[in-house]
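Have a look at the structure below, then the notes.
Removed: one protein chain of the complex. Kept in place: all other protein chains.
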Amino acid sequence: MAVNWLRKFASRSAATVFPVLGRQGEAALHRLALTPGIELVDSPRHASVLLVAGEIPADRFEPLRRVHDQLPHPFAVLWFRSEPWPHLEDVTRIDALDALPEALIAAHRELLLGRRDSASRILPDEPPNPWEGLGDFGQGGEGMMGGVPYGRPMAMNMMDDVRDGLTLDSLSFRLGPFYPGLPPGMAAEITLQGDLVQMWSTQLAPYPRALDPVFFAARERPVPIAELELARAHHHLRRLFSALRLAGLEGASLSALRLARELSPGSRLDGLRRRLVRSGFFRLSSLAGGALEAEQARQLGGPAARAAGLDDDLRSQDDGYRRLGFAPVTQSAGDTRARWQQLLAEIEQSLQLARRAERDKACTERMDSIETPRGPWLEQLPQDGSSLLDELMPGLEWGDALATVASLDVAAAERSLGEAPA
Amino acid sequence: MIVDQLILPLLMVLVTLSVGAYIVAVLDRLMAGAFGAPRGGNVWLAPLTRGAWLLTQHANATEAPDWRAWRLAPALYLALAAIGLAVMPWSASLVATDLVTSVVLWGSVEALATVVIFLHGWSANALLTLIGGYRYVALGLSYILISMFVLIGVALPAESLQFTQVVASQEGLWNVLRQPLGLPLFLIVGLGMTFWGPLDLADSTDLAGGTASEVSGPPRLVWDIARAAMLVAFSGVATTAFLGGWLGPWLPGPLWVIVKMLAVLSVLLLLGRWLPRLAPERCVTLMWVVLLPLSFLALVWAGAVALWE
Amino acid sequence: MTLATLLLLAAALIGIGLYGALSQQSFVMLMMGLELMLNGVMLAAVAFWAYSGAGAPAGQLLTIIVMAVMAIEMTMGFALVVAVFRGKQADTTESLSGLKH
Partner (left out) sequence: MTESMNHGIGVDIAFVLLAALAVISGWRVFRTDSMVRASFFLLVSFIAVGAIMILLAAEYLGVAMFFMMAVEMTVMALFMVMFMMNPAGLNPMNMVHQERIAIGAGIAGFVVLGAMALFAAFPERPLPTGLDPVRSLGLEMLGDSMLIFESAGIVLLATMIGVVVLSSHRGRYGAAAEGSMPPGLAPGGDPAGKSEEDEEAGGGHEHHHH
């Protein structure tokens, strides 16, 4: 009786959702972030609903199984534009973005009211490896150190340590592909020493990021510059959202998302920029580090390259743009802070161009070279650059490392699978 | 006698604890709404329904945790917050335990909090929780030092280590004016100790929740309540040490304490929503290079003023 | 709670500490044994102060000095351990034969 009352009361709480992103699943994330009654959480332990958004490639099934089993009972699983695994009972698949928030809230509510059974575990509850004891007391190695209990090396450094005489814990682990601090789909083997990244090796490249269809249209025919520039600003604003969320500025991150949603040539970035400056984002946050060498910047292209001082921008070769008075903006430092300043400047520039282009009804003129928000598109679309992180990450503090990853758009670009964003 | 000395003070602390934690949750939601979080649902009901949800959720297990420490850590943190609230006077006579060394006891609450937060991160036997625990230990020592220097400063004019005496010594002039550096420093320490907002380095988003990233269900509820209660305890001690506690015209003493605590809480929660999280490296530098010398200065200032008076 | 019971408790703590200090191989655990012994000493000092010292402040003072000694013991101990560890990668008493000759 009392329990029933408690559950009834609990069913009015916000639905806590842990999103597992598949290919092009980010649209769901951006929609849910602005929906009242839904709370996106960073850890599967904090969620009551697991949302599988987008197609999950087969090489990420195993991690998905593990994330699935990490949700505490009772929990529900929803598949959004993704094929549920056939052996699961009680699966819910949603394909319409507009129906998603309500489905999530309903799943949470029904779960608590007992109208829906909790999803059951997939993997057996046992250590991934057997205990491998060697020593007198069952320990792995000599004395009480060393060995591999449960098949896992102990957090100790048996190698010669170049950093200091102390065997301060080198901690090796694998992060991703569903860790919210990394780009969707990316996984890496990381060795930390204290708070410092000692080694980073990218294991799974992030999913390609969808480009707005207007960029593909621009390869075939002249398109209005206003439309192209708004799509660019939209792309950048959504990246700003995840970075600001990571930096602990939830309010500002949501206003970036709102700005993206209601983007028009009349939109102004001033409010968001002022807010960021006043909150001390550029001074207090983890933004030092992640400086690109000239060669790395050229390889990556796009805003990251311009933030490192290269003024490569295919737009300056287009007569349509030239008539609007376009000149690339650049920064010099090339680090994370410079990249965010660059991104803000580019969003502002895009909005300005969009206003002027709308007034002049300007269209693009070249079709063989397009500057996408991700980088230049000459013969082929911008390719994946995540291997760059292996060189860039070592030596950064953990906070700086994640902020650097967020500031770099390393994912490849691809055609949007579904409908165009509104 | 048992009723007077045990049950009533206990009740008082429990009520402050639960009401305080609830108010923190509501205020924080209001602030979040003002800063642009999607509005929806009832702000006054939301913390309660969330609590009910966590009560119905199972407490999960990790692989080979230190069960005892893992389950105890949230409860101990809550107990520390309760100790803080117990030594905080509501009026000259209304105080749960009027220990003669209550200022030092509060200092030891801060020191023990370091232990408890580290245990919470360490005992889950998981990666991100461990990093969160270490981060806190690396910073915790500097928080304790700053707070102790500042609190010794308020004990000087009172010539006592007792919070009731500290308030009594502010009859003429509140310490916030007598020792202008004290309150800001103390509030920064408060944000650090509860890892709230800009100083949320132990339970941060870049660690997917840090020390709390592996807990669910009732233990998580206790941990959340404990953090909120610790913030309340901090605002209580700040009110007592710097804002003259129960002193004030017109209103009865306890009401003044409540008003002042609410004001301090609002400032803390506002800072929490307004500022981004500090980089840990920058935070260490800030603490040791800027704030610790400032706290020395605050102490010297307090000593000079005490001699001059 | 009488002087005798308090002193018995102190004796028990000192006994356990003595066992630890003598039996443990690792430096840090050895230091823990010492600290536990000092814990007993402090308790005895306060017990004497309360029951047979007529509240002479010197009793409390002794305890404070023991606390300071503990802090010193720990810092010096750790400094030595760090120095030895860096030099010899040793953290147990057996592996340090240099001090014997």
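Going by the order they are written in, the chains are A, B and C; count residues from 1 in each one.
The rule is simple: a residue touches a chain if its C-beta (ideal position, glycine included) is under 8 Å from a C-beta of that chain, and two chains touch if they have at least 3 such contacts.
The model shown is predicted, which means the values in this text are computed figures rather than measured ones.
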- Contact with the hidden chain (one of B:L119, B:V166, B:V237 or B:V257): B:L119
- Message: Among B:L161, B:L201 or B:M287, exactly one should touch the missing chain; which is it?
- Response: B:L161
- Item | chain B residues touching the omitted chain (full complex) | 64, 66, 69, 99-101, 104-105, 107-108, 111-112, 114-115, 118-119, 122, 125, 137, 140-141, 144, 161
- Residues belonging to chain C that touch the chain removed from view: 1, 3-20, 22-26, 28-29, 31-33, 35-36, 39, 42-43, 46-55, 57-58, 60-61, 63-65, 67-68, 70-72, 74-76, 78-83, 85-87, 91-94
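Just so we're on the same page, only the chains that are shown with their structure count from here on.
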- Averaging C-alpha coordinates per chain, one finds the centres of chain A and chain B separated by a number of Å equal to 33
- Query: What are the residues of chain A that contact at least two other chains?
  - Reply: none
- Taking the complex as given, what residues does chain B use to touch chain A? 32, 35-41, 45-46, 48-50, 52-53, 55-60, 63-64, 127, 130-131, 134-135, 138, 197-198, 200, 204-209, 213-217, 220, 273-282
- Query: Contact residues on chain A for chain B in the complex?
  - Reply: 6-7, 9-10, 12-14, 16, 33-37, 41-43, 45-46, 48, 70, 72-74, 112, 127, 150, 171, 173, 179-181, 192, 194-195, 244-252, 254-255, 258, 279-281, 284-288, 397-400, 402-403
